[in-house]
Structure formats: structure tokens, C-alpha cells
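Excluded from the complex is one protein chain; the other protein chains are retained at their positions.
Letters A, B and C mark the chains in the order given here, with residues in each chain numbered from 1 onward.
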Amino acid sequence: MDDAITDDQRMLLDASARLMADTCPLERIREKAYADETFAVAYRRQAADLGWYSMLVPESLGGGTISGNGVLDAALIAYQRGRLLQPGPFVGTNVVAYALAIGGSQEHHGKVLAALMSGEVSASWVVTDSPGAPAMDGVVSATRTAAGYRLSGDATFVEDPGPDGWFLITAAGADGPGLFLVGRDDPGLRVEPLGSLDITRTFLALHLDALDVPESSLVENDGSAADLIDSLLALACVLMTAESVGAMDHELAMTVQYAKDRIAFGRPIGSFQAVKHSLADTSLLLEMSKAIARAAAQHVGDGDGYGPQAASMAKAFVGDCGIDLAQSCFQTFGGIGFTWEHDQHLYLRRLTSDAAFFGDPVWHREHLCQLSGI
Amino acid sequence: MDDAITDDQRMLLDASARLMADTCPLERIREKAYADETFAVAYRRQAADLGWYSMLVPESLGGGTISGNGVLDAALIAYQRGRLLQPGPFVGTNVVAYALAIGGSQEHHGKVLAALMSGEVSASWVVTDSPGAPAMDGVVSATRTAAGYRLSGDATFVEDPGPDGWFLITAAGADGPGLFLVGRDDPGLRVEPLGSLDITRTFLALHLDALDVPESSLVENDGSAADLIDSLLALACVLMTAESVGAMDHELAMTVQYAKDRIAFGRPIGSFQAVKHSLADTSLLLEMSKAIARAAAQHVGDGDGYGPQAASMAKAFVGDCGIDLAQSCFQTFGGIGFTWEHDQHLYLRRLTSDAAFFGDPVWHREHLCQLSGI
Amino acid sequence: MTVSVEEFRDDVRGWLEGNLERIPADVPPRGGEAVTDEQVAASRVIQRRIFDAGYAGLSFPVEYGGRGLGVDHERVWREEARSFVIPTFGGAGSVTMGPIARSMLAHATPDFLARHIPKILAGEELWCQFYSEPAAGSDLAGIRTTANRDGDRWVLNGSKIWSTGAHQADFAMCLARTDWDAPKHRGLTWFAVSTHAPGVDVRPIRQINGASGFCESFLTDVAITDDDLIGEVNQGWSVAQTMLVYERGAGESGAQRVEPLELAPDLVDLARKAGRECDPMARQAIARAHINDFAQYHLGRQIAARLQRSDTPQPAVAAYGKLAAGMLSPIRARLGIEIGGAEALLWPKDAGETDTEPPTPALNYLNGRMVSIAAGTNEVQRNGLGERVLGLPREPTFDSTKPFREVVRDSRNWNGRVG
Partner (left out) sequence: MTVSVEEFRDDVRGWLEGNLERIPADVPPRGGEAVTDEQVAASRVIQRRIFDAGYAGLSFPVEYGGRGLGVDHERVWREEARSFVIPTFGGAGSVTMGPIARSMLAHATPDFLARHIPKILAGEELWCQFYSEPAAGSDLAGIRTTANRDGDRWVLNGSKIWSTGAHQADFAMCLARTDWDAPKHRGLTWFAVSTHAPGVDVRPIRQINGASGFCESFLTDVAITDDDLIGEVNQGWSVAQTMLVYERGAGESGAQRVEPLELAPDLVDLARKAGRECDPMARQAIARAHINDFAQYHLGRQIAARLQRSDTPQPAVAAYGKLAAGMLSPIRARLGIEIGGAEALLWPKDAGETDTEPPTPALNYLNGRMVSIAAGTNEVQRNGLGERVLGLPREPTFDSTKPFREVVRDSRNWNGRVG
């Protein structure tokens, strides 16, 4: 995915890779180091210095891209993050930063956007109901009150932004969907920590029981929230997909190495066609995933109108391929892959969760048909 | 599928196999010998002598089983037929014979059932609309007239019973579905010959433009036609499935032999894991197909109430596996499989058509859910 | 003295009713094979009761404490006992009664059998296998654990892995290399080893699902005698062949023991929880799972019947059942995740579940490849089916004729060029 990139992009990726390897390698992930807020803030600040949370924000608001296509830049970072299964809502923070940049008030810019870009806090986009489909028309309901809005309903599959973090909640109002910025620490919000197959991220369910929010929490109040939500989904899909592709890349590399080293029946197992052909097929899945992820980032970044289709296609394709790849690598590792100490299960868990996060392949294929007018 | 059978069943199968090998081997199929009515009648009479068309008819009406489970006996014949891709509506004739035995009038028994059992004529069950789903509520409409019924509508995927043959047409009436026996030569019926991917069978579309049929053409007029139609579908699925399994069995055997004989890179290609493992997987598909086909025949024949579920399961499973197997064998044959002279394409065509005939796997899976009450 | 199946059913019913407890209706069946030490202890008591009543080892020879009956009687027992609290020895229990006891019966001396089989049937001896090794997984005969002759003793050294339930077992059936200069398959021997013997160190392995049903074991100068031999010296591979047939559950491995008639109840339940029971894609997935279950069950029945009709063990044919399980188990697990979506991937933490002990669909997913890998990978099954059932030409072998010592040496210099 980072095959043909500019020198500036290469520098960004190399610096990001160093940061992750130094600060948050897989051992830290296993220890859930990121659950410690001190660790998390320090990590995010360093990442922010590299521009992790600024790529989708215009220069006028303090952001800026490396290559001119900020979506591609952010996707390349996501790809690097995926390789080492990095924690934290990178996708959510960028998506929310974009939403605030496009539709937020000056107060949002000053109070929240700046803190997101500097790594001070994180954010998550809340758009998913049970059993896991994006609720484009709103995952909770919003009704007008004298002082603002009242939000009611439940949401799940929300990545935890950590203390002081923000949620951008997609809510169904009388005139269509709207987006509301709510603090994680809002006392009216019930935040339920969830157990998860994926142990590299932390997920929440949110319960809004008539949560009153002020007028000022509304983002993009000029009536075009539906379009903005479409854009947010496309962005979320592109970045999630890129993270998955990074994880796939790293896992396949581990597996190929194992197939070269492991001996059975007097030969390295990679010399058997059963293993070799499975790895070749898996490698093809990876190359196709890289290609479609990059194409989607390009379309979304170019704003050529094909972004939502391309993003849903990439999300569906990579969602399936990620699980296929993880399953196939597991089979190659054999017994050793069943041990907690081996890393393959971390990748299997993450890729399986990624496939459903922000809409599973079935949902995105149907969505593609609808976007295509059938 | 014929692994553990009685001596009587073995004799029936051996005699059937000899008949087919002598009278209608694959060269005859390629020449479309069965399109010649003299050939067809002679072939059917010999087959009838072996009991091909009598297994689902009680002894009181001149039929009789070999083992006590006539459905299993008929399925074993179907399995043998499938091995050499035998032509003609064996399935239809047996299904219609069963319907007439259960629900037909004495006139039906004397005029039609006897001729079906003796091989004089064939019959087809008409139940399929475009694009190919069984229309259990009726594929055409039936309205009351003074002298009987008026049938209107179109049907497709009807196997040609040949001159003097019969159609048992599933029609939707005011009080539910009904079954009507109509002669192929009825002047009011428009019979349209179709081209077909499967070149081992001959298919028709039927066009009924206000076809008036007498009261006496109604089969099973005591109001329980819906139950009978469920039974007919189960029977059709079991017999079709058994034919497919026979075709699968023969094709895999041809392919395994080829993998033993064909040399490449200084070795028989069957010594390569790529080929060996593909054939092992394919062989597993075949063994599972045999097992489920036999289980379905057993349940349907036992009348234990699970027949419709088991039959739909077998039809769905074998439908997919048949195509998987044919595709996988094609890949093993490589280039030679692309030549008209090689037999593999006859099996590919037949198995692909079989998968959709009487309902494709998707339809049967949904049907299974409905039968199971969800 | 044979008893008819129906008569036997009546006997069983009566005895169960009077002697075992019924499973309370509100206890859900729990997946996974791990059992606690307390469960094992309680199970020994119940097993003793069953043994004393003559219902243990129904198909085992009478002279070793069994009943000498057939598979039909065993099926009757299973059907009737299903709703009662019967012994659960976890993985070690199945291994003891299946591959271990069966291969002992075929290969051990009468003296050995008289010493061990009655105790096994009575629940006194729980066994495990010391078979796989870190460097001998799929390559089952690539054993490096060594048994050296030392006077009238044997001295064992090496390490074993993936021993099911070894931490709860009393004995291990251990495969060791007794001749490094013979070809790979001709220098192996099976021994009985007490897991409590000096030099045996058994450690549970933490699995990806957080459970620890398997162990890794280290053998350091463990001393045993000829009385502990199971089969003849250097003939271990033929014992392994027998064992393999029962490892693969005589064709029924992984399949349900009773014909599955109800539409995949676990998945229907999951779909309902996820609000997807009317979703056409979820319905397809549910139907697929059930159809596969049904086909797998009947495959198992057909294979078992074929094996029963045959006189010699046919591990290659049994491989159909193993491969079916290995193919279908991950598919079914994945269908569960796809049907359930967030419902399967995420769960309330306050329900007492931790990260490492997820609810059933996620647990099944993590365990989905177990049967695809353990006791012979799918790839090994395919080789066996291809060569020994379909009769395809052999894979080139580089480890079949030369001394095993040389195989180990040459594997480090692989270049693939033969001619």
C-alpha cells in the first residue's frame, strides 16, 4: 500500500513506525498499556507531532496534509498503525476532526478540534446500533427542547476515547439526522465498558436516557448532515480498511517467515505446495486489498464523487479478506497459533472485529447497490 | 451412495447399469439419440421392466419396491442414471406417477399411470417459474369454468416428456393450489423448446393462454393439494439429488484416473499436493453428498415427517457441491477439458443445471428456514 | 450372554432413574472441554458407581471389566444418559476411553491390560497422551523424545506438547524414539508413564481462548521398565495407526452424536438476539450451518458403517470425518460471528466475563480451527485421503528410508533439487 509514495510520505511513515516500535510494540498491547491515561496521552502527543490527527483538517484550522491528498496520508498512517495493532480511536479522532472542521462552530474548533489535533484527547464517532450496522439515519433519537436537544437511545461498537474524550453522536431528528458532540464525562451519559473479541481496542456501549444537550453541541446545523454523515462513513471505512491492510501485511509476513523456518517431514513446510499455495493465495488477497484500499483513499481524497462507493467496496472486500487471511495464517502456524503467547490470535481478533466495525461486508455490499441506484 | 444395500438392490443397480452402458452410453447422449422417439420408447420399456417407474407406486396399483423403501430404491436408480448422464424425465415420471397413485382418479390410473410404469410414455412436473424457483402455490392460475378449469400463465424449466407425454401442472386456484394433468399434445398448450446449458436433457417452456381443461384433469381434488405438492417437491429433490451424486461420482473417478496418468515436470500430476489436496477435498464433498442424499431418501421414504427438510437440505448441499466438484475437476483436467470431445463439459453442464432444477440452493435454504418455523 | 437393545434400554432407564441425578433444567450446556479438579473428583465417584453396576465399558471385553456389547448398546446408553449427571473428565476422559484404551486393547499384553483397563473403567486411572512434540506436530513420526536402554530399565528424556488434560491425568501413554539409526517410523516405542513419576514436569498451556485444557511436559531421566511397554519395541508406529483411527473418532469426529434435526438452535438464538432472524442473509447462514451439521453427521454414520464392515483398521477412510470436521468447524464458527455481528464480538463485562473467557460464539470462533489442526491437520488428512483412499501417486518423501538421524541433519540444508 505504501509502494509508490512521496519522499515526505515515506518520512512520515518511517517516523510513525519508529514511534510505534519504541512506544507501543505488541508487548505493550498485550499489557493494555494504553488503558493507562498517562501512557495514552504521551503516546498521542508524540503521534500528534507527526501529524496523525491533522491530515483531514484544513491548514486554516491548523491542520495540513503531506501530499495534498490528506485522506491518502491518513490512510498510510493507518496502514502503519495496523501493522502493530495500535490502540486508540485513530479512525474516530480523524473522522470527528474532519466533521468539526467541516461543520463545527468556532467554539468546537477552539475547544475540541485543537485538542484532538494536539493529541490531548481522542474522539469516537457513534453511528452503530446492534447488531453492528451503521445507522446512517441516526443511532439515537434527538428531540427539540427549550435549551437544545434531548437524546435518547442506545449505541454500541463505540471505541473508547478515554477520559476527557468526545463522542460525535449520530441522532435522528424530526428533519433528518444530526450530529451531536458530547463529552465522555457528561454525567447524563451511561458509558458501559464491553468485553470484546478484539483485545487490542477497547469498546463501549452508550446508553442515552433522555440526555439533554445544549444547542451548541450540534455539529453541522445547516441541514446537510446526511451528506456529511455519508462523507464520515466513507472516511471511516477508508481509514479502518487501511488499518486492516496493515495488520494483514504484518501477519502474512510473520507467517511466510514461519513457513521458511519450520521443519516437518525432513523439509521446510513452505516447500510443500499445500502451504506454499495457500500463502500465495493469501498474498494475492493482500495485494488486492492494498490495491483497493489505496484506490478508495484516492477516490475519497480526490472528492470525485465516487468516494462513498469506493470506500464501501474497500470495506467489504478487505473485511472478508482480512478474516480469510487471518484464518489461513492460523492454519499455517498450526498448534503454536493456539498459544496465548503467540501473536497470531491478536491479529485474528483485530481483523475479525475490524470487518464488522463501521459495517460488515454484507451491509456494505447492500449499501453499494443502493448508492448505485439499484 | 450404494455402499450398504441389499442383494436385490444390487441386482437392480447392476442390471440398470448394464442397460445404460449398452443402450445409452455417453456417445449416444452426445448424438442426442433420445430425441428419436423410437429409441426413447425402446429404452424406457427396458428400463420399466427393471422397475424404474414403479418404485413410488403401491403394489395395489401395479407398482412395488425392492427394499420396502421405494424412495431409496428410486434414488439408487437415479444415482446410477446420473453416472452416465441419462436423458429423459426419470424424476418427473416418478414424481407424477406418485402423484397419480396418491391423488389420481381411476381414469388417471388406467389411462396414464399404467403407461408411465410400463415406459410407454413419460411425464414432467410443472412447478417452476422464471427465474427458476418452485412455485409451490401454483406456477399458473386456475379458474373455475362450467366444464372444468381454465389455466393461464407461463412455466419454464420443464423437462420434455416427449410425444404423448404428460404434464402435471401446479396451478393456483381460488382455494389454494391444485394439480392438473395435461397432455403434451393438447392443442391449446403452447410448448416452446428451449436451448440449454445442459445438453444431456431437453427443456421446455409452457405457455397456457386460457387453456380449458376438463374437471377430470384435476389430481387430488379433496383439498389437500398443498400437502401433496410438498411431498412431490421432496421426492423431486431426493431423486434429482441422487442423479447429481451419480454424475459427481463418475466425474471424480475420471479425474482421479487422469491425475494418475498425466505426467508433468517428470511426475504424475496426482503426486503434487496442489492436485492431490484438491481431489481429496472434492472427494470429501462427494462423500458428504452421498451421505446427505441417502439420508434424505431415507427420511422421505420413511415418511417420518422430516422428509421435506431433509430433501431441501440435500438439494441445497448437493447443488452447491455438484458445481464445486465439476469446477474443481475441470481445473484438474486443464486444457483437455476445454475440448468438445472430452466428457467433462457434459458433467459440468448437467451438474450446473441440476443445481437450479426444482429450486436452487438459495431457495432451498430459505425454504428450510420456513419449514423450520423461523 | 447378550441382551437385546430394547431390553437393555429398559435396564438402563431403570438404573439411571434410581442411581444418577437428573440435570437441572436451568443449567445450560457449556462448550469447551476444560473441567475443574473438583469435577474430576466428583466424576470419579459417579464413574465408580456406573462401573459397579456394570454400565462402564459397554463395548470392552468382559475379562477386563467391560460388558462385551456393541455400538448399538453404547448408543442407547448415550441417548438415555443424556439428561443425567454423568462423569465429565474433560478432554482426558475422551482420550482415555477412546484412542488410549482402544489401542491398549489391540497392542498391550494381557498382564498390562489386567493391570490398567479395569481401573480405567472404574474411574481410578485417567490417562493422557505424550505424543506431539514441539518439533513433531503434523509430522507425527518425527519424535525426538528418546528412550535409552539402561540395564533392565528405560530412561526417557524429551518434551511433549498438546497433551489433553495431562494436568488431571494419572498416567501418560508416551511415544519415544528407541532407535535413532533406524528409519523414522521404525525406531519408535510406546510406554506407560506415571505423570507423578520423578522427572515428569507437566505445565498447562495458556490457549488463545484463555483456557488451559492442554499441557506441555518435560521428561528428564524418567525411569520405566519393560512392564510399561505398550506394544513391541520399535513397533510403535503400528500402535499409532490403531490410535489414529480412534483419534478420528472412527469417522465421527467433530460431528454431533445424535442426528441434528433442529435448525441450528444456537445460531437461531443468536440471530434473534441480534434482531436478524428475518434477515435473508442471516437465514441463509443459519440454513448453511444446519445443512453442514446434518451432512457431517450422516457422513460420520456412513464412514463408521464402512469401517465396521471392514476387518482392518482404515485410518485413511476415517480421515473423511476428520477432514469434514476440520473444514466445517471454522466455517460454522465464522457464520456465528457473521450472524451475530456486534452481538457476538462484544459482550457486557459485568456479566462476569473477562477478555480471556468470552461467551460461546466468540469462544467457538477462537476454537474453530482446533479440529483443523489438532490430531492431524487438514493438510495431513488430505494427503492420506489422496494417497490411501483415492490411490494417487505418492508425494516425494525425504524421510522414509534413511536413518532418522540423517533426516534431521539433511532438513537443515534443503534445496529441493532431486533430478
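Here is the rule we use: contacts are C-beta pairs under 8 Å (C-beta built on N, C-alpha and C of every residue); 3 or more make two chains touch, one makes a residue touch a chain.
What you are looking at is a predicted structure, and each value in this text was computed from that prediction instead of being measured.
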{"item": "Which of A:H207, A:K276 or A:H342 contacts the chain that the document leaves out", "value": "A:K276"}
{"item": "Contact partner of the left-out chain, one of A:E107, A:D137 or A:E287", "value": "A:E287"}
{"item": "Given B:V121, B:A142, B:V275 or B:C369, the one touching the chain that is not displayed", "value": "B:V275"}
{"item": "For chain B, residues in touch with the removed chain", "value": "128, 130-133, 156-157, 192-199, 203, 205, 263-269, 271-272, 274-275, 323, 327, 330-331, 334-335, 337-342, 345, 348-349, 352-353, 356, 360, 362"}
{"item": "Residues belonging to chain C that touch the chain removed from view", "value": "280-281, 284, 393-402, 406-407, 410, 414-419"}
{"item": "Residues in chain A touching the chain absent from view", "value": "3-4, 256, 259-260, 266-268, 270-271, 273, 275-277, 279-281, 283-284, 287-292, 294-295, 306, 309-310, 313, 316-317, 362, 365-366, 368-369, 372, 374"}
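The rule is simple: only the chains that are shown with their structure count from here on.
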{"item": "Separation of chain A from chain C, taking each centre as the mean of its C-alpha atoms, in whole Å", "value": "41"}
{"item": "Gap in Å, rounded to a whole number, between the CA centres of chain B and chain A", "value": "51"}
{"item": "Multi-chain contact residues (two or more partners), chain B", "value": "273, 277"}
{"item": "Sites on chain C at which at least two other chains make contact", "value": "379, 382"}
